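With one protein chain held back, the other chains of the complex are shown just where they sit.
Labels A, B and C are assigned to the chains in the order they are written; within every chain, residues are numbered from 1.
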Amino acid sequence: MLDCENMYSFYNDYSEGAHSRIIEALQRCNDSQETGYGEDAFSLEAASILKTTMGNVDVDVHLVSAGTQANLIAFTCMLRPHESVIAASTGHIAVHEAGAVEATGHRINTVAVIDGKLTPSDVQNVVDQHHDEHMVKPRAVFISQATELGTIYSKAELEALSDVCKNNDLYLYIDGARLGSALMSSESDVALADIARFADMFYIGGTKNGALLGEAMVITNPILKKEFRYFLKQRGALLAKGRVLGMQFVELFRDDLYFDLAKHANAMAEKLVGGLTALGYAFATRSTTNQIFPILPNAVIETLKIDYGFYIWSPAADEHSTIRLVTSWATKETAVDAFLSDLKRCS
Amino acid sequence: MLDCENMYSFYNDYSEGAHSRIIEALQRCNDSQETGYGEDAFSLEAASILKTTMGNVDVDVHLVSAGTQANLIAFTCMLRPHESVIAASTGHIAVHEAGAVEATGHRINTVAVIDGKLTPSDVQNVVDQHHDEHMVKPRAVFISQATELGTIYSKAELEALSDVCKNNDLYLYIDGARLGSALMSSESDVALADIARFADMFYIGGTKNGALLGEAMVITNPILKKEFRYFLKQRGALLAKGRVLGMQFVELFRDDLYFDLAKHANAMAEKLVGGLTALGYAFATRSTTNQIFPILPNAVIETLKIDYGFYIWSPAADEHSTIRLVTSWATKETAVDAFLSDLKRCS
Amino acid sequence: MLDCENMYSFYNDYSEGAHSRIIEALQRCNDSQETGYGEDAFSLEAASILKTTMGNVDVDVHLVSAGTQANLIAFTCMLRPHESVIAASTGHIAVHEAGAVEATGHRINTVAVIDGKLTPSDVQNVVDQHHDEHMVKPRAVFISQATELGTIYSKAELEALSDVCKNNDLYLYIDGARLGSALMSSESDVALADIARFADMFYIGGTKNGALLGEAMVITNPILKKEFRYFLKQRGALLAKGRVLGMQFVELFRDDLYFDLAKHANAMAEKLVGGLTALGYAFATRSTTNQIFPILPNAVIETLKIDYGFYIWSPAADEHSTIRLVTSWATKETAVDAFLSDLKRCS
Partner (left out) sequence: MLDCENMYSFYNDYSEGAHSRIIEALQRCNDSQETGYGEDAFSLEAASILKTTMGNVDVDVHLVSAGTQANLIAFTCMLRPHESVIAASTGHIAVHEAGAVEATGHRINTVAVIDGKLTPSDVQNVVDQHHDEHMVKPRAVFISQATELGTIYSKAELEALSDVCKNNDLYLYIDGARLGSALMSSESDVALADIARFADMFYIGGTKNGALLGEAMVITNPILKKEFRYFLKQRGALLAKGRVLGMQFVELFRDDLYFDLAKHANAMAEKLVGGLTALGYAFATRSTTNQIFPILPNAVIETLKIDYGFYIWSPAADEHSTIRLVTSWATKETAVDAFLSDLKRCS
């Protein structure tokens, strides 16, 4: 059993505060007088570093507070009133954003998927079914890398999606709330530069990888860059002290901190997968990122629930359920070890 | 002349980071595992402390990132599609929020004002002009305390506005971006409890009074409380790490820090007013808060611009202009002294 | 072969103008001076007659121009910003209204169905899947009577839907674009009074049953009546000459014209069904209303296409396709006979 008075949380990757270097950066730079609303020296430096990191200086970078905010602003920018966005039925915008995209006036065309991933033929089918002005007109595709089910797109898959988008005049948008974990996956052949190459717009998630808050929106398609700060302002996303976001992204990307934190999260998940597999347990999806979905007997789940926090994702056959375990930059290896040891005892 | 290599900024009250106690709090509480999206221990504690401070436990408190965000969510909640909000023509929602309220579907009925303040008869006039379904139906009143011109409403004025609202079935909403400065004004007879008594909804501004970011929305009218977290989520305002906001408000309100910081800002503004008055300068508005609007000769302004940052607000007669000087919790008295001394020299 | 120079259209039920009595009524009442925007004597009389016809004087009646207009206004009225409407995946709002509901800010929760009909358990499932503020909150149910596939709900089915709605605090809305045909179906046990009893809001379709244009929205739930004319005005639905709509509904309902026209449409469809069945053809859905979906060999379809207009609905197995044949108040029996005779010849 884990040596702590409370349960240890594998609920999500935003339970703790920020990496200590982030806090230190906030403290170190606290006194300087800065321009407001994202035009401070830190935000400008963050943009510059991010451009270098992705090997593309010809992009626009805007820092916002949260993922739902990033997503709703993205589609407000991309879509004319009659246009829609295609997403997996498990996509964050389709399930967990309280109708944020529809609140800006747009339909999400959802496609039922098993592993959280959209295929080019999914996209083409939706486009083909929308052929006249009595229907919405699909204009964008939303994917997450990593997906909400922990899976990732390979470079070939992203390229194929990019192609089907280009062929059908669709923008490709990538939700990168967990982009760090996806890029650092042991199975990933995708680099940040690839993301910038395939997506018309995407965001690099800070909140779930070491920051207190903050997502870096990146616009690669010139058409979408125009007057984007108006969209930010209108949706309440321009922080007066944009420096708070800027400092954090400078710190995460001035060396490899961002990637190192993601590697740690993945390593902790991998250790969990290894331990679970060794005990003979199966998984609902094949994940090499920081979210895993093992299938456990309900009795075992009950026991584990005493000392560990996690979500029961869905019921499975024969008195089993799928649970979700999430690791992060902050996950303690001792907690992972304790979890596996407790699991072994009650299996 | 101020002894620093750069100019000293009186541009606004969000140039610096956070008060040192805020940074320390973030560091101190960084490691605990917390529930996400505003249900963490710190946010709950902040709500509890704020209720005590305003002497009303029967309110709902929600912490958000920024003022425009607070305002747009407030009116999304208050107004049915055909309803509008009445505001001064100088009101923040009417000028400086990029149409955020209209983007949620609602008209702002603006009233031309001189000193930033709306009167009961302004409100009644707008209501009287809207009498059938060919027009929008005014349903809310927006005021700022302090206003965008540094002025404040007295308790009697707030009560009169509250009365005209009640008589016309209007919600009263108070934008408190600079509520601290207003409450601590030497001329104020208004307490936080009064704000909570007169307003149906309001927010207590953190960003402009010592926090890194954060505004505390307070809902006093029970009708407006229902399902409010949906509104927050849908507009992208629920931070995964809501703790960041919670911690800051705990720190600002667990003792009198919030009020002390506002007092300092006001004292610095008062010193500037005193110095300017002594030199014979007039002001565009009568302000006892942290924004002042002196009228200076253009030649003097040119000289001051070398070492000090401030906005030129509007042209005035005879080669004069109105400028805006803003002080804050972080304003250094040495900078104020230097400004006045430089001003004296070039006057 | 039909004796006419052009093809005869079974494309839809809005190919012709209006029933001759409608045109006569427009002519007869053309000169009177009337109040505008739906407050004319004819609109008031239409409302009065409709209330009598449905045996409920405690409803509000508003006349609008078109079905999509009726639907989008209905949900604008029923739903707060975070609320959604549940509909069959084949529902008109989900497919053929160009995202009109989403353009007012609301998600449609679609449920895959086979026969166009939503069941109580469909509704309950959607409600159960939406349990917190990260998701939209279902607040209304949309059904069509008859459905887009020609099927109808029985009284028991409507009652069960009404019950599940009441149990879950959902409004029940019925799109009655083809309500006449549904009520007059040989298999229907539903009266107009039942529709008014079960639905919180619905509309009685005029356009597809003899009118030039016009749908009568009926609000039975008192909560939804308030300030409804504002919603009409704001969405452009208040015609200056509302008399045009009023006159038509007076004429359709001052005796049984509306029901007689629907009976004719159904009789024509029934004759087609009888002839097709006699020739051994099957149908994709079981319809006793004015839309039928026979499955024919593609070669036969090609031949029929020369002289008759109709939509090919979807491909079926073995070189067959489902086609849609629509009859109306205006369908000529000679055309039906000719169609069946031509079909027999080429089968």
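By our rule, a residue touches a chain if its C-beta (ideal position, glycine included) is under 8 Å from a C-beta of that chain, and two chains touch if they have at least 3 such contacts.
This is a predicted model, so every value here is computed, not measured.
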Exercise for review: Tell me the shown chains the invisible chain touches, ordered by label.
Suggested key: A, B, C
**Study point:** Hidden-chain contact residue, picked from the options C:G236, C:G274 or C:P315
**Key:** C:G236
Point to revise | Residue among A:H19, A:H82, A:K117 or A:K241 touching the omitted chain | key: A:H82
Check your understanding: Which residues does subunit C use to touch the chain missing from this display?
Key -> 6, 8-9, 11-12, 14-18, 20, 23, 26-27, 29-36, 65-73, 97-100, 103, 207-208, 212-213, 230, 233-241, 243-244, 309, 330
Practice item. Name, in rising order, the residues on subunit B that touch the hidden chain in the full complex. Key: 81-82, 84, 95-99, 102-108, 133-136
Review point. If the missing chain were put back, which residues of subunit A would it touch?
Key: 37, 76, 80-82, 104-105, 133-134, 136-137, 227, 229-234, 238
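The working rule: only the chains that are shown with their structure count from here on.
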Check your understanding: In graph terms, with chains as vertices and touches as edges, which category applies: line, ring, star, complete, or other?
Key -> complete
Review point. Since subunit B and subunit C are copies that touch, is their contact same (over half of the numbers shared) or different (under half)?
Key: same
**Study point:** Chain occupying the middle, per Cα centroid
**Key:** A
Revision key, fill the gap. One chain pair leads in contact pairs, namely A-B
Check your understanding: Using CA atom averages as chain centres, what separation in Å is found between subunit B and subunit C?
Key -> 52
Exercise for review: Could you tell me which residues belong to subunit A and also touch two or more other chains?
Suggested key: 97-99, 103
